[in-house]
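What you see is the complex with one protein chain gone and the rest in place.
The block that comes next holds chain A.
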């Protein structure tokens, strides 16, 4: 931390107190407004846990059953609340177990502060017990990280950590603190970080580019908006809605953009990408102006870049300059925070309806409904479908639940069919595709928003990757609803094996345990549904439960998720079967 003078700081208090480094860590967390953190103790972080014990009236620590669970729980907390999630672990394996969650937060821009204990500074580099170079390991998957070896460095390091995690394009940061720094003493004074000279969190909105964007949009005959999580992160939901409504533009979302605009909004035309909706994917290659807002043209969104929206002028509203022209060449890039850019854009837009263009989306939706959606959500075949479970959840939660999904077929179904009335309600691992994300993330989400209904939708594969977090749910009485859609397969991989590997089902079939008994072992009420006539009541019972509830639905083993853009294909070559 050589750059003390480089950081803008704000004086909170002038007087200092002589305290230990570990107490300083807790005092910093409290000063940053942290009420809950998730973690797992161990040798190199014990002084901090000792202080947590003393401060338990002011800050709660939730003991997860694995450090990966702590990281995902902190992510769930951050995603539903917009606040910084905090995870803590000891050195060595504790720290490395956080890495998957950190990588997930990095690619999904989730604000996370991870604090790891480290061996005493005189042991650094000596292969000491539980020593690992976590700063080196986490470098490629953190927005910023640092190692603290002296107690006096702690306040500035943590102030910078919170500032960097939350500001601009959010992301995970990691502060590694040696045990001697925890035991050491310092004159404590906490100053929140207000800026770092080498870091521009939000590039200023250039009104000239906004005007150019407005001109393109006003002259467009077939405009299409694709928004991403940037809308949610910059709290630009209202601004986006105003833009969409004024200019009458059909608007689609990426997986992480879901819920920013209610599902029921007439101009919300669904999800783009590999398993997104038919109309927005096909018409991406027909629109004349493509307006991307707070999204990063992920390969799961674009399919083959050589045939992606080549006919369209592309406008990209983006906070991160490194995303502009990274995958798709833009005609107009509007750098800046989505909220301020859209605020500047709105008055420049003409009122429009684009009725004819909008009708095309309706026509293609009708085709998708007939060929796919109808049979997904109201099936007539014998086997249960994932889609009909989601439909029952929608009915019982009236679209007000936060849906936390894992990764795989059930995730695509959850994102396709969940109805959302409230923003920040779709919590899923998008970029990294981390199986095992949902159960711990649901814990964090429920604790951050105890008044919300939180429903975790998980496959039988991902569930068993972090199933031990049932212990966290039980111990802390976290009333999350857990739905396992069990097809006894790693369904998405199996689907690919069926379509692209001649049905060679290599290591995708699962012989599963009795999940209800396992839930009951953790004193969590549970039920298994195998027949359609039991489903509606079971979902109703689950949602009505005041406590945590486990529902296993045994669905058709070999169902596939469609539509689908095969990898390497063009968005407009999306398959309906």
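We adopt the following convention: a contact is a pair of C-beta atoms (placed from the backbone, for glycine too) under 8 Å apart; a residue touches a chain by one contact, two chains touch by 3 or more; residues count from 1.
The definition used in the following text is that contacts and distances are computed from a predicted model.
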{"item": "\"OmpA family protein\", \"sulfate adenylyltransferase\", \"Xanthine dehydrogenase YagR molybdenum-binding subunit\" or \"Acetolactate synthase small subunit\" - which is the UniProt name of the missing chain", "value": "\"Acetolactate synthase small subunit\""}
{"item": "Candidates A:46, A:120, A:135 or A:536 - the one touching the absent chain", "value": "A:135"}
{"item": "From A:197, A:398 or A:575, residue that would touch the chain that is not displayed", "value": "A:197"}
{"item": "Identified contact with the non-displayed chain, of A:19, A:46 or A:146", "value": "A:146"}
{"item": "Where the missing chain touches chain A, by residue", "value": "2-3, 6, 8, 135-136, 139-140, 143-147, 164, 195-199, 320-322, 324-326"}
